[in-house]
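Got a structure for you, written out below as structure tokens; questions coming shortly.
Only one protein chain is missing from this complex, and each of the others stays in its spot.
A and B are the chain letters, set down in written order, and residue numbers restart from 1 in every chain.
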Amino acid sequence: MNFIFETSQIIHSGRASGLVILLIIAFAAIYFIRRGKGGKIPSIRRVAGLDAIEEAIGRATEMGRPVFCSQGLADIHDSTYGPQTIAGLSVLGYVAQLCARYGTRVIVPVVSLTVYPIAREIVENAYRMEGKLDQFRVEDIPFLSTWQFSYSLGYMSLMRREKAGANIMIGAYWAESLQLSEVGYRVGAMQVSGTANTHQIPFFVVATDYCLIGEEIYAAGAYLSKDPAMIGSIVAQDIGKIISLILIVLGILIGLSGSKIIVDLLNM
Amino acid sequence: MSLWDKLENIDSRIIYLLIWIVVLTPLISPIGLPVSISENTIAYARTIDQLPPGSMVVLSFDFGLGSLGELYPIAVATMHHLFSRPVKFAIIAIWNQGPLVAKMIIDELNPEKTYGKKYGEDWIFLGWAPGGEVAMRALGQDFWKVFPTDYLYKRSVSEYPIMQKLKSANDVALLISIETGTPGVDEWARQWGPYNVPMLIACIGVSAPGVTPYLQSGQVKGLLPGLRAGAEYELLIGRKGLAVASADALSTTHMIFLIFVVIGNISYFAKRRGIK
Partner (left out) sequence: MAWYKRIEIPIAITIICALIQIIPYFIVMGPAVEEFMDNAVNWEMLVAAGALFVGAISLVLVHAPRIVKRQTHWQYSLELLVLMALTIIVGLPIREIGLGMDNAIFTFIVDNILTPLDSSLYAMLAFFITSAAYRAFKARSLEAALLLVAGSILVFRNAPLGTFLIPGAADLGDWLFRIPNMAVQRAVIIGGALGAIVLGVRTLSGYERGYLRGGGV
């Protein structure tokens, strides 16, 4: 077909359908962001885990114990897992601001050198915004190690020594997820977790009080900010899911008839 | 405190002690429980067996020292299987500790003496490619650029006959990745998928569910998920090793796990129903 021949000279072979879907979702995100800015705020369901963060911080404040907040093991520049770290940093901004407001210590164990200066600035800025810069302690943002289990051991030791009152873990986690959750439970911390790493979700579900699954962590920054424009962007995720569902159902129905048109379309 | 309260709140130290006992006892005194062999393991072994003579295989060590317990036996068995076949293979690592593990296995197997395989002709050890997924992409395009020298002797790869047959992913008949997490199968599928190189994956048990979409799509031809699969593989290729030796400990640990779960549930329901 002429159209396909000409398209492949502009667009890399096998990537056209991906580009179309990406553009649809991107434009949907921009559209709903603008709608949100215009005051048309979509209603989204409550995410129990995100609502529980304030409760966890409040509980830690009452007990006089620090709040731990971490963003996982991924570097921010990692193409696959970096977005989870960014999501975790968005939550850190919210957590740090609440902790500064309530006068609660927030400890941010860091594993990545690229994340360390960002985390430090986020926390410092939060204290500054609350007018409590004198209470900011740079020692409460310890860079532990770039090694997975060294970081985990350092984190566990810190939680035991400081007697964590709350432990908020949102980001990309691997095997250390269960270790951190279990020690958090043992010291009596209220725990909110979230990751898009499917192999760790079961451990978080079992061992923490609240768990955000997969895409919920990407909505965290928007959800916690309560910014209408940001909340609008969450709707775009659902648009993408609707497109996926339509393609799946069509693919099943058309595939049962023996036609491969959907597969060929997605392979374009 | 009622019996059910006690059962629902068993001290974790008792749990840890019991686990320690049930892991250690079968290792010291094996029971010899039978191990049935699954389709995935058969597919893994068959894929290697069916490689035409002279095929080029890339064996990637994508795990570190922490996963030795689960993946070392599988890695030993895989390398033994490859050395026993008339294929050529290159050992690489995407994890920085991968070469350390590979070196342990090479020293254990002693390929030249045991199998008559010549370094540089039948196999080569290229070492660690830094960069994770970026390295996988670079390897797909040009092995020589990523590995200008080999790992063992630090000589230019152009001096080795085997490397004349390995320039890019297009020359690879099979990719075997022994992995524990990230980077792993997702990254390999993304970067080497366009080259249509079939893959075999050996991974820790917890990563196995994430590999199933690739199994179903046919990108992954065989999967060894965890130590039990390692035991199956050792039995299949006729080389009993650490995995078979650990199979009994695997059984007892799983059973004690279930026993504790049952105790927790019984006490929970008994308390809920007010049984005294």
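As a convention for this text, a contact is a pair of C-beta atoms (placed from the backbone, for glycine too) under 8 Å apart; a residue touches a chain by one contact, two chains touch by 3 or more.
All of these numbers come straight from a predicted model, not from anything done at the bench.
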Touching the absent chain when the full complex is considered, from A:G49, A:P66 or A:G221: A:G221
Of A:I25, A:I44 or A:I262, the residue in touch with the unshown chain: A:I25
Touching the absent chain when the full complex is considered, from B:V58, B:I91 or B:L250: B:L250
Interface with the unshown chain - residue positions in chain A: 9-12, 15-16, 18-19, 22, 25-26, 29-30, 33, 76, 83, 85-87, 89-94, 96-97, 113, 116, 118, 121-123, 125-126, 129, 142-143, 145-146, 149, 152-153, 175, 178-179, 181-182, 185, 196, 198, 201, 203, 206-207, 213-219, 221-222, 224-225, 227, 229-230, 233-234, 236-237, 240-241, 244
Hidden partner chain, residues of chain B it touches: 10, 12, 15-16, 19-20, 23, 33-36, 38-39, 64-69, 96, 99-100, 103, 129-132, 134-135, 137-138, 141, 145-146, 154, 205, 208-210, 212-213, 215-216, 226, 228, 231, 247-248, 250-258, 260-261, 263-265, 268-269
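The definition used in the following text is that only the chains that are shown with their structure count from here on.
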Contact set on chain B toward chain A in their complex: 12, 66, 132-133, 181-182, 186-187, 194, 206-207, 209-210
Partner chain B, residues of chain A touching it in the complex: 14, 78-81, 148-149, 174-175, 186, 198-199
